[in-house]
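We show some of the complex, not the whole, and keep each chain where it was.
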């Protein structure tokens, strides 16, 4: 529940109103531009949003990356320049969106959840990424929480190696690559969770379950359901992209299908990890049951042996005037024989019951 | 089960009979009318239902809101004026309806459950809202239980800001807006439930589970299944609206799709909260198991240490005439040595078992 439903403040607003919904922020929004064709490459940081206006008409592929969506004015201005539907803009600044794709007449609009596994805190950070694909431009909006994950793609764009598919292709291939990078990060997250599950499993197999074992399992389950909640609509999104691809994508569909296979693999792995959690929990519960049973047995064995002995000792501690056994020379000795017999008998009984 | 199945009194009635099914009420039904075009706006409270008759022929958009459906005569009269199918009227006054949409030749009829989270009682109030969309009119029927939630929309209607989509559009856009407002309230309800779940989670993580923890979880589960029961048919309803939209809706379908995305998000969140409830319950049960185990251990440790000691003391409390140890000067001292050895041995054993 770390990520709340963020709709509250927007309830009652007319649809299409730009209201930023998310953590409060005062940082300045960073806008970077990459403009390229096969032959040409330019990269710069944009200070004034108005610089973007001229880009809308250029034939080169323009990739504008906006880090931070809390400044709704910037989003609004970009929306005006690139003639974006108001509902699109509303979704960009509402960081509690469900992943989805919308097909507008001139654009494809994709909202995704980018997950990153924080190695220190062992938590999953979520960040909403919105992508808008137009004729020869691509807008990407990030939440400015975790670092930038598209640096690898920028590296590849800078290299003008002969036959680079990326520089030769249009904005649609870049669009595909960004989504692919995000999906790849899901694997890293699952790997992080998987390693911790393996550690927990090793714990329980070697009978060294920590006291907060169930809390840890609970925590992992929560993280996995977080991954699932993001990955399920992600799969739908990619599936819809494939169905509609002919209209928008110039390249053939093998890349999108590959992407789709990866989203399914993410879901498969998530599901199987959730199963592992449940099975570990069952294992733990049966261990608790077993241990309680063992503790009970020890208690019962001790009680069953010593209660009769103490009784016998109590009997001969009585102060009756007439107790013939007390007078006998062998009384004390015989009593020990009796007590030892009782104890041995109890031990033999428990041996037979396989309790010892 | 706070909301009973209300069909009982209507069983055996011919279909189409208007029988109010719901809480008994004597309050007067409040009818309010808003009549508008882009240029013109009128709002008034209607005293006599007959005033509505003339509205049916006017070209302006007429929104008649009826607060209270227990006066079946009013519903019947409106039905006559606006030529509504008897089955529609029957559903309006039966407040136990499942959310649904029916497409009649000239109208769209939608029944919804409006949910509101009562911050004081921490309960979810349910109220049935029926909407009938006609050529240039919209009828909305509320149950008159909780307050009116459409005030925000009225506000927006009153403002004649230039380019207001609402005033420029027909009754279909108003119709969409009313449903949107209802769906938005589901988010508020889920937020209320979510906050309480977070509190319960914090309780259990910090080992401060209240005694009625399971009852509270049970209560939350009940509320969530109540939300789900309303939201599931709501999603179907919106989906059917989208499928049939071309026939009835003049606007393009982006708004309805946005609405559909929201209903899915409501369901996703509800499902994940139900999962959270189950996981919290599991966590609690494993805690109970652990605690019972701990209590058992303390009992067993104490018994295992003191039962043998008491036995030894008992032995030398016996009154046999001939007990050589009793005569010995060091007998008492040696007995203490024996008893302490037994106690230390037991403690060492439990240390080795990691019970201490």
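Every chain is named by a letter (A and B) in the order it is written, and numbering of its residues begins at 1.
By definition in this document, a contact is a pair of C-beta atoms (placed from the backbone, for glycine too) under 8 Å apart; a residue touches a chain by one contact, two chains touch by 3 or more.
For clarity, every value in this text was computed on a predicted model and none was experimentally measured.
The complete homomeric complex described by this structure file contains 5 copies, of which 2 appear in the displayed model.
In this text, only the chains that are shown with their structure count from here on.
Measuring from the averaged C-alpha position of chain A to that of chain B gives a distance of 26 Å.
By the touch criterion given at the top, residues 152, 156, 165-166, 177, 180-181, 184-185, 187-188, 190-191, 194, 197-198, 201, 205, 254-255, 257-258, 261, 264-265, 268-269, 272, 275-276, 279-280, 282-283, 285-287, 289-290, 292-293, 296-297, 299-300, 303-304, 307-308, 310-311, 314-315, 317-323 of chain B touch chain A in their complex. Every residue of chain A that touches chain B in the complex is listed here, in rising order: 1, 4-5, 7-8, 10-12, 14-16, 85, 87, 98, 100, 102, 104, 211, 214-215, 218, 221-222, 225, 229, 281, 284-285, 288-289, 291-292, 295-296, 298-299, 302-303, 306-307, 309-310, 313-314, 316-319, 323, 325-329, 331-332, 335.
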